[in-house]
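Missing here: one protein chain of the complex. Every other protein chain is in place.
Chain naming follows the written order as A, B and C, and within any one chain the residues start at number 1.
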C-alpha cells in the first residue's frame, strides 16, 4: 500500500511507522526531515513550504511506486508538510518496509534524494534581515 | 546524547524520534525491526528475546559512541525489547540524527548491522512443531 | 496563441503574480522559455526552470496547446 499526504499540520512519525508495518517486513526505515536552525551559519527564524499540490502528490506517488518496483517495498508512506514551520518541526516523513532491511535503507534514501529533485514543493527561509527561496539561485 | 534501553514492554518509535530531534539536525533516520511471520517459509508463532543485560547495554552504548565518533551523530537512541513478542511487534528501534542526512542513513545501517553481530541478545523462534535459537547452528 | 501561466515560489515573485495570460508565438516549451525569459530577464538567474502541463513535466521539444495551463516550476526545495 502507498500513503501519500500533503498536510498543513504536525506530521506523525508513528502513524507512518504503523502504516508500513507488515508481518512479512524484515525492516522498516523511516526518514524524518526537520527544520534546521541555520543555513551556512546564518540563523533561520522559520520556514514556509509551498506546494503545487496536485502534481506534488503525483510525483510522490511515482517515487513510492518506483520503490515498490525496484526494492520490493511492501508499504510506503510519504508525508510532506506545507505552511509555516518552526525550528525542529518535521517537514517530511518517508517510511518504507521491505522483506530485507538493506533494501529499506536504500529505498528510503532514494526516496528522499528523488523527492528533493522532482517534487514541486518550495521552501522559503526567513532570516533576521530578509527571506530567500531555497536553491532558487546559484 | 545517547539513550540506550532494554525494555520488556512495547517500544515507542515516536519517543526515539523525539529524543534524537535537534535544531542542528539535517536528517533523522529511524530503523524499526519487527517480528516476521515466517523464517524461510516456515510460519513463526511468536518470539522470545533474552538479553545478558549489563553487557548488552554496554555493547549498544559502544555502537552509539562509534556512530557519534565516525558520523558526527548528534543524538542516538537504541531500544531493544526482551520477553515474548508476537508477529509485527517491534523488537528494536535505532534512531540517529546527523547534520547531513546521508550520514544518518549510513550510521543507522552500521548500528543495526553491528548490533546483530556484537550485542549479547538471543532470539528463540517458536514454530508449530518446536522452537529454535536463531543463528545458533549452521 | 494565448496560454495561461501559473507561477510558484520564486517564479511568482518574478512575474509578480500567481497567474498571467501569456501571448506565445511559437508552439513548444522551448519557444515559451525564450519568450518568457525575454519578457522577464530575472528567470535567467535561476538555477533551473521547468514547465509542467497536466501535472507532468514537459521537455523542451514538447508542444503546448492553446488551452493549456502551463505551470512554472523554479528549482524545487522540498524535504
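Just so it is clear, contacts are C-beta pairs under 8 Å (C-beta built on N, C-alpha and C of every residue); 3 or more make two chains touch, one makes a residue touch a chain.
Just so we're clear, the structure is a prediction, and the values are computed from it rather than from any experiment.
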Whole complex considered, the hidden chain contacts B
Touch with the missing chain holds, among B:30, B:44, B:85 or B:121, for B:121
Sole touch to the unshown chain from B:14, B:37, B:50 or B:89: residue B:50
Chain B residues touching the chain left out here are 33, 49-52, 54-56, 58, 80, 91-92, 112, 115-124, 133-138
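As a convention for this text, only the chains that are shown with their structure count from here on.
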Whole-angstrom distance, CA centroid of chain B to CA centroid of chain C, is 48
